[in-house]
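Working notes, structure below.
A single protein chain has been omitted; all remaining protein chains appear in their positions.
For clarity, chains are labelled A, B and C in written order, and residue numbers in each chain start from 1.
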Amino acid sequence: MFDRVLIANRGEIALRLIAACRDLGIGTVAVYSTADRDSLHVRHADEAVCIGGPRSSESYLNIPAIISAAEVADVDAIHPGYGFLAEDAHFAEICKDCGIQFIGPSPEVLRMMGDKARARRAAKEAGIPVLPGSVGPLATSAAVRDCARRVGFPVILKAVSGGGGRGMRIVRDPDDLEDAFHQAQREAGAAFGSGDLYLERFVENPRHIEFQVLGDRYGSVVSLGERECSIQRRHQKLLEEAPANQFGAERRARMNQVLSRALGSIGYSNAGTVEFVMDDSDELYFIELNARIQVEHPVTEVVTGVDLVRSQLLLAAGEPLQAVVPGPVDLSGHAIECRINAEDPETFLPSAGRVTQFAPPGGCGIRVDSAAYAGWTVHPYYDSLVAKIVARGTNRAEAIQRMRRALGMCVLEGIKSSIPLQLRILEEPAFIEGRYDTGFIDRMLA
Amino acid sequence: MFDRVLIANRGEIALRLIAACRDLGIGTVAVYSTADRDSLHVRHADEAVCIGGPRSSESYLNIPAIISAAEVADVDAIHPGYGFLAEDAHFAEICKDCGIQFIGPSPEVLRMMGDKARARRAAKEAGIPVLPGSVGPLATSAAVRDCARRVGFPVILKAVSGGGGRGMRIVRDPDDLEDAFHQAQREAGAAFGSGDLYLERFVENPRHIEFQVLGDRYGSVVSLGERECSIQRRHQKLLEEAPANQFGAERRARMNQVLSRALGSIGYSNAGTVEFVMDDSDELYFIELNARIQVEHPVTEVVTGVDLVRSQLLLAAGEPLQAVVPGPVDLSGHAIECRINAEDPETFLPSAGRVTQFAPPGGCGIRVDSAAYAGWTVHPYYDSLVAKIVARGTNRAEAIQRMRRALGMCVLEGIKSSIPLQLRILEEPAFIEGRYDTGFIDRMLA
Amino acid sequence: MASNRVDREAIEAVVEILDERRLTEVEYEVEGLRVRVARSGTVVAADGPPAVAPAGAAVAEAEERPSGAVISSPMVGTFYVASSPESPPFVEVGSPVSKGQVVCIIEAMKLMNEIESEHEGVVAQRLVENAQGVEYGQPLFRVEPA
Partner (left out) sequence: MASNRVDREAIEAVVEILDERRLTEVEYEVEGLRVRVARSGTVVAADGPPAVAPAGAAVAEAEERPSGAVISSPMVGTFYVASSPESPPFVEVGSPVSKGQVVCIIEAMKLMNEIESEHEGVVAQRLVENAQGVEYGQPLFRVEPA
């Protein structure tokens, strides 16, 4: 097992990683930007190294600074958390070269999953259902036209190395295809250095379902069931739950089996999340694989009892999956997570500033993951996540009720937050019935 | 179901009660002393009424003020929490006369359990094992002598209406019996208005085991298993866990059955805790019944999944037990609670004052119940409980590890707290092995 | 009580900053305007508590604490201006009051408690409606020197 791990992240996930290390008796080294001097991850780590200025490029994305800190502090592993360098194959390679264990999949797998077209092909070959679309990148507008005709409109063009909507185009009318292709190419080229595009059938307001997996270094992978993440605003998740609505144990078991086999064959190791869209005939289609721990991982931890970050550490240290997750995992109860963001609930603009008072909710069935405290500042440089509140119930109705109570009893002052929006979601009939898709928020706000 | 409930308490338990009411859609009315104006229970209740000055006698023990507040605010029930008026038969009777539902057992049962000798007799008659001792109060020193001879030394003299060690005497030598009797009589008379005493065999450093029960108005009672509460300093519990060490499912089932039948026959309703001593031959003997919700109730909630305060509300409203706790309850995992008190860890003196910073721990397996926040003041008038931290694990080792982590990551400044003491307990070999009794703390500090 | 000579907005703006930033004093001066606000002892209170401020009643009290001598309720209960619906009120605005004079009744647990004035003077204002519930320490009457 590792002696010391460097936490290459900040905020609530840095605390989550420190907690998992402490549970295993592993020493921790925090890195921080000058803006994060007074943050809790700096306080709770055994050691803390300032690595640069406030901007992420100067600090949490500053590979030389982080590697130097790792060498100065003499750690044997680095946990990247989520965001920042979490899925950076180049960073993972440098760690390897420096003899530091990167806690995540191998650089090869990261590179494959970073290339959306390759990931798609790999998934298809491994027997995971994918949307009808192009096999590889599409070079010419002719190729695009043929592919689109085969797939059927509407279609969506996506950048091979894309993310966050850039280089993306939805095309409903064949006549618009040509222009859309060239625009998307330019956009992708500018944003990601590569103009390569691929094409898929476009599903209108799908549901977003994702599966949590864990794999060891020896080719065994377990799938721990799904999360329902369809409550999104502009591709930003606001609320997640597990299990998914109207999903069923039988189907879960089947998917778990498919994914374990498929990812085993790819040689996937450590934690990952397989994202699917679900169309209105309830078919699941692979979208991408997030090769990291997710923000919403706690809902899976709560219903399965498996500590995912602890598992990441053990698997990265070479433990076999059998020892990390022994026996079959079954879900019990229901969990809902709300991401409390510092934002204006009307305009949805980030609301940076000083938190003048913070008294998170607690009590029966409530878990809180947060790095906030009275006097803490939400900086404009980083994401606006203030706290994750997870409510557990023996059933979904109880989980909803407890979440309402928890949000109602959350004291958060000095900044505006997403709480009013989330309280509203919890009152929506469609949500209460568990019948919603990614169009939910727009319909609610319409 | 009730429309509005008055919360006749303060601090973390008041928040716990408000949460349970919110979960059931019940309105809440907080009462508060002038010292508690800025407390969270006042903030989170739907309505708040100031009932008097800081001293408990002026406010939280001020029956006329609380009843008036209940009438002015037009509530249909009062939840007393623990301490203050929780086990006051007189108060329960006044509520009854005013047509307000007291959330707890009937005044008759409260009166019976308030008289230790009667409680003891009732338990014995109902088939609960009690320590050899006097059947009723002992009037004369002759009666005491006979009883002590029969029971065998060492013996303990206790005040019938006693509590907190006053009017208590341990007698090891027959020659000391006479004096001890008269001293205890005087002390009890002064403290409780009644000099009545009873006598029991004294068990040296027993273990303290207690069972959680719930009963409805119709004579059915369920016992939800035990809690291990032997980590005490001067009869003050510091850490509790469930299940108890080396206890076993088979024995638990047997005791649950005995207690359900016994308390059903007594006509016990609502929540209660049956306290036992366990001697070194692992025999259990009834000590007393606490006719209220206990501070340490969360450990039972965590391992059984039963929300005890919610159950109290439903049972008080007349729901049958079958509807409140359907089906058999089985324990899963292990839970440990630490009571974080504002006190000097060396001198154990209360450390009242202003909490300048509070950032409670969170994350995997941690539940926090607290009314503290940065800027909150720990008043000298009330108990010094700042927070209850509960750690859950799939097994005891994991729960211990998570509790260590949680205490290590708890930011609490401006006052001294019991955290260093509790961290020390968690490192003691005897504790880690789960082999300890009520003499543990003295041995540790010796 | 709005005054056209006092720019309340201006003062409020400065106070807002005092509270938000938990300061003890702010002094601001521009052409033809000078505002100075300070809060000494209560900064401690400003530090969280106003954030975590009590529900309705107490807040109201903080804001509306009336000027001059005040007769406040010594108990929780229901406020009555007279001993019975038929009888006249003990006092009305304008009536002189002497120390120890009964000014109202507060019913608590079916008991009618006569409340006596702690002050000498003239009743300037009644702060509670008849038959309204009152909490401990709630102001009932404002009394001004005769």
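Just so we're on the same page, contacts are C-beta pairs under 8 Å (C-beta built on N, C-alpha and C of every residue); 3 or more make two chains touch, one makes a residue touch a chain.
Note that this is a predicted model, so its numbers are computed, not measured.
Visitor: With the missing chain put back, one of B:204, B:413 or B:442 would touch it. Which one?
Guide: That would be B:413, which touches the missing chain.
Visitor: Based on the whole complex, identify which of B:359, B:391, B:415 or B:441 touches the chain you can't see.
Guide: B:359
Visitor: Which listed residue, A:15, A:42 or A:263, touches the chain dropped from view?
Guide: A:42
Visitor: Considering the whole complex, not just the chains shown, which residues of subunit A touch the missing one?
Guide: 30, 32, 34, 37-40, 42-43, 45-53, 59, 64-65, 67-69, 71-73, 98, 373-376
Visitor: For subunit C, which residues lie in contact with the unshown chain of the complex?
Guide: 7, 9-10, 12-14, 16-17, 21-31, 33-36, 38, 40, 43-44, 47
Simple rule for what comes next: only the chains that are shown with their structure count from here on.
Visitor: What's the distance between the Cα centroids of subunit B and subunit C, rounded to whole Å?
Guide: 40
Visitor: Taking the mean of the CA coordinates per chain, how far is subunit A from subunit B in Å?
Guide: 43
Visitor: Roughly how far is subunit A from subunit C, centre to centre by C-alpha average, rounded to an integer in Å?
Guide: Averaging C-alpha atoms per chain gives centres 53 Å apart.
Visitor: Return the residues of subunit A touching two or more other chains; collapse runs of consecutive numbers into ranges.
Guide: Residues 357, 359, 374, 411 of subunit A touch two or more partner chains.
Visitor: Could you check subunit C for residues that touch two or more other chains and list them?
Guide: Subunit C, residues with two or more chain partners: 48, 51-52.
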